[in-house]
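A single protein chain has been omitted from the complex, and every remaining protein chain is retained in its original position.
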Amino acid sequence: MSIAQNLSNAMVLASTYILIAIGLTMVYGVLKVLHVAHAGVYASGAFVGLGAFNFVRPFCTPTLEDARLASNLAFWISLPIAMIVSGVMGALIYLLIYRYTWGKSPTISLVASVGLFTLIQDLLQKPFLLGPRQQPYPAGGAGMPRIETPWFMITPTQVLILFVTLILLAIVYVILNRTRIGLGWQAASLDPEMAAAVGVNVTHVIVLNFFLGSMLAGAAGVLVGVYDNMVFSTMGDVPSYKAFVVVVLGGLGSVPGTIVASIVLAVTETFMVAFAGSLMPRDAIAFLVLILLLMFRPRGLLGRA
Amino acid sequence: MKKFAMLAWLVALAVLVVSCAPAPTPVPPTKAPEPTKAPEPTKAPEATKPPSAGPIKIGFFSPLTGPTAADGQSAFNSAKLAVKLINDAGGINGAPLQLINYDDAGKPDQAASVARKLIESDKVVAAISGAYSGPTRAAAPVFQQAGMVMLSAYAIHPEITKVGDKIFRIGTLADVQGKVGAELVAKNLKAKKVAILTIDNDYGVSLTAGFKAHALKVGLEIIFEQKYSFGEKDFRPIIEKIKAANPDVVYATGYYAEASTLVSQAKDAGLKAQIVGQEGYDSPQFIKLAGANSEGVIITTDLNRDSKEAMTQKFLTEYKKAYNEDADMVGASAFDAVQVLAYAMKTGGTTTDGIIKALKGLKDFKDCATGPFLRYTADRELVRPVSSQIVKGGAFHLYQEFTDPAVTTP
Partner (left out) sequence: MDYFVSLAVFAGIWVVLALSLNILMGFAGQVSLGQAAFFAIGAYTSALCALKFDQPFFVGFFAAILVTGFVGAFLGLPSLRVRHDFLVLATMGVNFVVVAIFKYVDFFGGALGLIDIPTPRFFGVNNDIPYLILVWLYVGAAILISWYISKTWTGLALNAVRINEEAAAAVGISVPRFKIYAFIVSAALAGGAGSLYAHYLKSLFPDNFNFIESIVILSMVVVGGVGTLRGPIIGAIILRALPELLREVHDYRFTLYGGLIVLMMLFQPMGLLGDDSTLMRGLRRLFVRKEKVDYEHAA
């Protein structure tokens, strides 16, 4: 019972890691920038989602008698809004900041990103946005069923996260592998100058890249907000470094690597907490795994040599 | 081109400064007009009272930015409320109180600097810490050395008051609260097997130590123990283990954010054991975030919302009126710190010796939200009954009051 349950919980955790980290991987793939402010986009996504949810729900209530249905509908409206706003935010971050710092030393982009992250978090903490307190995001399972087997149980919210992640991953897969933009991204991530030389509009590719990655981060923010029933200004703190662990484990810039690494990390964390919980905090465990792995595979799990 | 960049840089800077400086104006009423620093005291009493009585300045520091900003805000709001009530009632023997607050951002080094700023630039006569243990412990020696009284509102670290004879505490010591927790689990819940969850900071570790020490005496069996980090969002693996261990009660230390996550995930996973918490849970936020999952959770705390004491009810209603949200334990403790300090200055004068003498002589003090305060021990810890509350119908209600001196004396 317990092991299967832990595994299923770990898969949900992995899904949230995947959504946050893929955007980061995509950014890294082309720009080679450690985009810390991605976690700010994630928190902003949760904030926008919550705002949209709270705004839309009263309008849904009179038309739909059932409060549950109204809240579900409000959630499904709030999710795409949050994703689009986050996407635009990500694209703007590129256009206003990274476009200028790109090509210089990567630490410059890193520090700019840190500054931006501080700014976003501090603004979110203001009373006219989120305020200093945690806000509930009571969307529940948004109409998803509860899955119960003799070995494990998946709550509706967990089903929701798995479902949304799978759909978004499928979309990302199609975009990256079946469209011109995706091919452009692949080309640009191998060699931006070469890609530009053969006619890829690298700026378009990068803007779209930021848009897509930030959309996923926004979705992750909303889903985690619902999962924990909690949205708050500093919710990006942990993802700001956790997502990096995932991206590095996955080999910096490899999308399949990121997915594998998310699962590896989530499963490791879950079982380490379950079996060696009082030895060290879970984040330290995650980093120990990372350091050890880097000693043996200096370019990550699936990194290209 | 470069000139243009430089110009843009300057313009952006100017815009930032200009747009941010008059910040308080657009802030909605939940935020009081003076967010960080109160440059002027409430003027009304000054005008009516003899001019010789200038405002009495008390220093205050709390985290208004960073991850613990919510608690800092509560503490600051409540302290402001206390000052306003005191000034409306005529101040300290005619002189109005003035609260001077600085943000410590939750960092000890900032608290250490701010403490010196309060002493030197602002010339406060005494100070109150509305901060967590780390900053409070860093500021305490500064006040002690300057010969100034500091009251720690809710920081729970046992070593804070040991800094010296000028450092007093309002909140209940972790030891006592842990002891009361064990008493409650054994006597009231009649439990035998306990699982302990500890948040890995000074707050959790000292509570767990207090709980475990008393648990042995009252015959509790501790069958499971684990630590977790501040801000933990995933208790699921731990809950699976607790389920397997099958305890009667889970004694889980933590703050409301972790606690609401814990009780919700425990309910999801079908954990039947009773969850017992402490004052860290004591915030309307806990019930707001955990919703129906918070029902039946029992906590030990200082704030008894069902108290018949006039000041408790006055604090709760006035706070709601002033800030449009329900008060929490952190706020109540900061409120009481101001009340106790005001009392000490009324009876003993505004000198350090006078304040200390008055505090030592404090007896059955009822002018406070979390009272009554019986007396201060020689170690400058407050002796007081400890309340326990249960969440029922979406609100905290009295479960049991602990007055047995064997348990509640630090």
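The first chain written gets the first letter, and so on, giving A and B; residue counts start at 1 in each chain.
As a working rule, a residue touches a chain if its C-beta (ideal position, glycine included) is under 8 Å from a C-beta of that chain, and two chains touch if they have at least 3 such contacts.
If you're wondering where the values come from, they're calculated on a predicted model, not measured in any experiment.
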item: Contact residue for the chain not shown (choose from B:I56, B:A70 or B:A138); value: B:A138
item: Which of A:L69, A:I84, A:L123 or A:L169 contacts the chain that the document leaves out; value: A:L123
item: Where the missing chain touches chain B, by residue; value: 2, 5-6, 8-9, 12-13, 16-17, 20-21, 23-24, 35-37, 64-65, 102-103, 105, 107-110, 112-113, 116-117, 119-121, 133-134, 137-138, 141-142, 146, 157-159, 162, 200-202, 204-206, 227
item: Chain A residues that touch the omitted chain in the full complex; value: 28, 32, 34, 97, 100-101, 104-112, 114-123, 125-126, 241, 244-245, 248, 252, 278-281, 283-284, 287-288, 290-291, 294-295, 298-300
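As a working rule, only the chains that are shown with their structure count from here on.
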item: Residues of chain A touching chain B in the complex; value: 2, 5-6, 9, 13, 122, 125, 127-128, 131-134, 136, 138, 153, 155, 224, 228-230, 232-234, 237-238, 270-271, 273-274, 277-278, 281-283
item: Complex contact set, residues of chain B against chain A; value: 26-28, 30-31, 64-67, 69-70, 72-73, 200, 225-229, 231-234, 236-238, 240-241, 243-244, 257, 260-261, 264, 268-270, 285, 288-291
